[in-house]
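Worksheet for the structure shown next.
Only a single protein chain was left out; the remaining protein chains are all shown in position.
Letters are used for the chains, namely A and B, taken in the order the chains are written, and counting of residues starts over at 1 for each.
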Amino acid sequence: MEKVYLAVVLAPLIASIIAGLFGRQIGRSGAHWVTIIGVAIALAASLYAFYMHVFGGLSTFDGTVYTWIASDLFEFNIGFLVDNLTVMMMVVVTAVSLMVHIYTIGYMHDDPGYQRFFSYISLFTFSMLMLVMSNNLLQLFFGWEAVGLVSYLLIGFWYKRESAIFANLKAFLVNRVGDFGFLLGIAAILAYTDSLHYATVFERLPELADITVEYWPGVEWSLISVIAILLFIGAMGKSAQVPLHVWLPDSMEGPTPISALIHAATMVTAGIFMVARFSPLFELSDAALSFILVIGAVTAIFMGLLGIVQHDIKRVIAYSTLSQLGFMTAALGVSAYSPALFHLMTHAFFKALLFLAAGSVIIALHHEQDMRKMGGLAKKLPITFATFFIGALALIGFPGTSGFYSKESVIYAVAASELPGAEFAYWALFIGVFVTAFYTFRMLFLVFFGESRMDAHTASHAKESPKVVTVPLVLLAVPSLIIGFLVVEPMLFGAYFDDSIRVLATHGAMATLEDQFKGAWGMFLYGWTTPVVWMALAGVAGAAIMYLGMPNVLPPLFARVFAWPKRILEEGYGFDSFNNTVIAGGSRLLGRGLWQGADLRAIDGWLVNGTAAFVGYMARTWRLIQTGYLYHYAFVMILGLIGLMTWIVFIGA
Amino acid sequence: MSLYQILFYVFASVAVLAAIRVVTVKNPVHAALYLVLTFFSTALIWILMEAEFLGIVLLLVYVGAVMVLFLFVVMMLDVNIAPLREGFIRNLPVGVFVALVMIIELALILGPASFGLDIYPSPEPAPADAGNTLAIGQVLYTKFVYPFEIAAFILLVAIVAAIALAHRRRPGVHYQDIDAQVRVRAEDRVRIAELDADKTRRGDVAGDSKANQDKETS
Partner (left out) sequence: MTLASLNLQPVLPEIVLAAMACLILLVDPFLPKRGPTVSFVLSILTLIALFVITLVQMDDSVRMSFGDMVVNDPMADLMKLVVYVLVAAVFVISRTYLRQRGIDKGEYYMLGLFGVLGMMITISSNHLLLLYLGLELMSLALYAMTAFKRDDGRASEAAMKYFVLGALASGILLYGMSLLYGVTGNLMLTAIAETVAAGEDSMALKAAVVLIVVGAVFKMGIAPFHMWLPDVYEGAPTAVTLYLAAAPKVAALALVMRLLVDGMGPLFYDWQPMLIVVAMLSMAIGNVVAIAQTSFKRMLTYSTIGHVGFILLGVLAGTNEGYAAALFYTIAYAVMTIGGFGIILLLARQGFEAESMDDLKGLNDRSPVMAFVFLLLMFSMAGIPFTFGFWAKLAVLQSIVGVGLWWLATFAVVTAVIGAFYYLRAVKMVYFDKPEDTSPIQADVNVRGVLILSGASMLIFGLYPTGLTALTAGAFGL
């Protein structure tokens, strides 16, 4: 099987190298063919691995491919850990990636950076696979940084746009904050367990449970909590949790396929995946779990609210992604790892679908993203509309769709939890459902219904996108609809994740859920009676009244009545201005202070130039000894002789 | 105190005093003569130590040859000593101090503690028929033949160096070249020049006469 795993990882890498380095030679079609074939191989191999593990009874694979560094104390390996969790991630990543590859042919059709783009997304696929298939923290970190790098490159893909450059720099910097915590966490693990290998680390965890560390005198922290929170800070950066979420909306500057692949389906879920992978560690710290829960809930509700006031179609979906990531994180917080991963998977499909459908709209309108200039497109773009609609239903958790099963499970798990903060989280998510439905259908109505607000020229050209665009939409719409129904039972309440995830008996949310579970069909029926679904439907209704019923009356009225809250939402709660003025401004101030004061004056002026000046002074002074007079020279010699004689003979060495 | 010791101290003090005078007198000729006196006293001390041959050689070589050479040079060059002595007084205190330290240290090192008679008893006087020359000769050409040859090479190098530095062939100095005189032929000496009356050709004539001159001097 090792060869299969290697094929999964290496096929996209090789394809990326070919497309990247020989893009000019192989041409445009060569570039997309080679990368699509590479990803297709990866998908096929992933499916085979999935089949072998899930149905073929293959046990967990944990092996080293090669040893990178070996020393007395530790060994750094490149290796794979393939279990049910991994194969699920592999299939999701390669499947979405393949769809995006195909879609890109249409979306990037006229772009001069065509080959470069394919090279990047293949490289991303490789990095993401390395991340999910890793069996140790070092390789995880490699994948973590590699996907971050590709994300950086792709957000700034149109590098001539000022805003794209700002956005990718922002993404890079914010992720550095998270990675700093992550790296500290990894370092702490290495320091206390002498290993980065998952299995070894988990084995040694019990030894760490009672260790406390004291960073400030008098304040003792549990080591496990410290490590868990540090690792989670890494996840917060990558999975865009408040307050490190600010980069994700801006990342929409990148091409839409990227938004679908990286900033919705895969990379941003790396943090969720990592926490789930480290469930044995997080389980040991209630403090960390509470922290995760609260952060997730806050993200879920407050980011969702921001979606309501956006005009850019992609930004709405971006805030929706943030909100859904908050749902997943909240689920992690209550030890409901499997619902979190389940939601991760369904979200990957329907959010990619939504993004790609939005992209299709954008193509049709010649790269127009402002919803105020859309409307009435349902007839012109039938396939796009249909798939978008399916995606929207899944997103709001309409009973029967995949999103229904995953989101319901998450909310019930939170409701069943007794962790501090669970109460708050439940209400936050509960309201979040309404908000989600509202902004989703607001978007839907603004884009596809009502009267057209386009100018005549655009309207006349608006037509359905080519096959390469619509086929991926359809292919993604299918799992968005049905996958929840199919897998909810084995995935959540079966033994699917038994090898990968460990939940302590004291964290009983999932156990409670299991007791109430009556099968996928039962859940569908029961769903109609739950307040959660009615909240969603209420959101849809609200949106319908406002944007279908009286689009010219109600929205402006609300805008006037709720001017202040609207303002706050439009400002994104002021995170950006805070970051720009206080953090960035403060850093710049500090930087200038250090530069002027510490660097120029103290280090350059004092230490560097000072040393140099001192040496120069010595050089000039000592040089004067060299007078050129013979008798001076002889005198120095005699002095040296007498000095040595006195020292050695009479004083003694 | 035996006569031997009295003589030693006399010669030794003369040597030291003369050496001091070498660096303090103003007249370089006097300084050279004081140096002769120093060598002389040293030679006498050597003779006292039964190294008659070395004593005589010192006299012959240094006093007889080297110092005479020195005197010649000093007289020929007529060195103006005044500028050389500038700073002598100014630097004297430092010099004296350093010298004193040196003397005290050497005295302590070389004193009876290290080289007293109890540590190094004086050797038996050599028998009357023991020849200095014979003793030196015996080792010089046997045991020390290699160093001896090397010493010869040092002298050779000194000669080569002296000639390389001092010997110069100055151009423009007239001297008789007998070889050239013997080999001379009539046609080399006289050339019949056809002279035009035309003034415009004067340049040629001048050039010819110059060429002739060159030939004569060469």
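What we mean here is this: a contact is a pair of C-beta atoms (placed from the backbone, for glycine too) under 8 Å apart; a residue touches a chain by one contact, two chains touch by 3 or more.
Fair warning: this is a prediction, and the values are worked out from it, not measured in the lab.
Screening A:L73, A:V219 or A:A619 for touch with the missing chain picks out A:A619.
Within the full complex, the residue among A:L21, A:A191, A:I545 or A:M637 touching the omitted chain is A:M637.
Although one chain is not displayed, subunit A still touches it through residues 612, 615-616, 618-620, 622-623, 625-626, 628, 630, 632-634, 636-637, 639-641, 644-645, 647-649, 653. Take subunit B: the residues that touch the chain left off the picture are 105-106, 108-110, 113-115, 120, 142-147, 149-151, 153-154, 156-158, 160-161, 163-165, 168.
By definition in this document, only the chains that are shown with their structure count from here on.
Centre-to-centre, using mean CA coordinates, subunit A is 93 Å away from subunit B. Chain contact summary for the complex, subunit B toward subunit A: residues 98, 101-102, 105, 108-109.
Contact residues on subunit A toward subunit B in their complex (touch as defined above): 635, 638-639, 642, 645-646, 649-650.
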